[in-house]
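Reading through the structure tokens given below for one structure.
And then subunit A:
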Amino acid sequence: MSVPLLSIRDLTVRVGPSQNAPVIIEDVSLDLQPGETLGLVGESGSGKSTLGMSILRLAAPPLDKGTSGSIIYKGRDVRKLSNRNLHTLRGGEISMILQDPMASLNPVFSIGAQLKEALRRVPSHRDLDGAAANALAEVKIPSPRSRLKSYPHQMSGGMRQRIVSAIALAQTPELLICDEPTTSLDVTIQYQFLELLAELQKAHHMAMLFITHDFGVVAKTCDRVAIMYAGQIVETGPVREIFHNPRHWYTRALLASVPRTDEKPARLPQITGAPPSVTRRPSGCRFHPRCEAASALCSTEPKFEIVAEGHALRCFHPAGGGA
Partner candidate 1 sequence: MRDLAFRVAVALLVVFVVVALIGPYFMEHDPLRGSLRARLDPPAWLPGGTWDYPLGTDRLGRDILSRIVSGARISLAVCALVIAIAGTVGTVVGTFSGYMGGMTDRVIMRVVDLALSFPVILLALLLGAISGPSFANIVIVISLVLWSQYARMARGETLRVKNEDYVDLARTSGLGHARIISRHILPNIAPSLIVVATLQVGVVIVLEASLSFLGVGVPPPNPSWGSMVSEGRSYVVTAWWVAMFPGLAILFVVMAVNIVGDHLTDRLNPALRGRGGA
Partner candidate 2 sequence: MPAKLILIRLVEAFFALLLMSLVVFLLSRITGDPVALLLGDNATEADKVAMIRELGLDQSLAAQYWHFLANALQGDFGRSVAAGREPALDLVLSRLPASLSLAAVALASTMLVGIVLGVLAAVTHGTAADVGIRLIALIGQSVPSFWLGIVLIYLVAVQWGLLPTSGYGGPAHYVLPAATLGLFTLAAITRLVRASMLDALGSEYVKLARIKGISEAAVIWRHALSNSLIPVVTFMGTFFATMITGAVVVETVFAWPGIGRLAYESILSRDFPVIQAVVLVITALFILANLLVDFLYLAIDPRMREKG
């Protein structure tokens, strides 16, 4: 396997520096290869968004002081960068699209001003207006030049998310983190946005970390997928492997519980209980109180083990696969 673009090792994020502070992310390790798309799937409170923010060192104040582990981007540890280097990394090498396109544009500045702020950081851009118009054209905003003077409140949700993408991609980053970028969009708009992202990814040769709770989005966009539960990655593998042969009981149950358009069962297979809150996570396998295959062993800590090429999980009793 080639040298990964991004390599996260043993990342733990607590709410503050104390060892007793509640843990949001626990021992997360993952690799991202150049040009590939990794889906990060989890429910609310699983820590997936915090993971995304931590990569750019944007986790909110008490969290930044409670972070340990390493985030290696092209051989450099992001966590040890000077402020100056951090600012060139942000936007320039790693960029991000946030969930809420309504909130992520500054309401008092024009689209053009916000876009140019990012473009100005690329020295080769002489004609900023032209570059900004091109950037809007690339995300398929009609009549881009006249749109530069518009304000965010004058656009639809789908348009705004495309503008956010134009801003995120203005400095041609190599890694794009997408934090639920389509959750607030209508389905037909979501579809088009995902297609656009795929095109942009190809054009810019970007790697993507795609954070979502929607398995349909993962199936459409990702090469590999990592499933998070209660702050840990419980299973990771190639997208086909995970969808067709999930080995962790959480992945398995979750996939089974999603309604489908092509069949109408009398009941959906359901997981009992609710995901634990950050302060009340069980010991051992975090999923064991809700797991149908749990044994006494499961209240001890399972290891993260590789079961097949690129397929690893954290479970004492993996499902399927002849185990």
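Candidate selection criterion: all candidates are chains of the complex that A comes from, given by their letters.
Rule of thumb we're sticking to: a contact is a pair of C-beta atoms (placed from the backbone, for glycine too) under 8 Å apart; a residue touches a chain by one contact, two chains touch by 3 or more; residues count from 1.
What you see is a predicted model; the values in this text were computed from it and never measured.
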Candidate from 1 or 2 that touches subunit A, complex-wide: 2
Residues of subunit A defined as touching candidate 2 within the complex: 53, 56, 58, 60-61, 83, 87-92, 95-96, 98-100, 103-110, 117-118, 121, 151, 153, 164, 167-168, 170-171
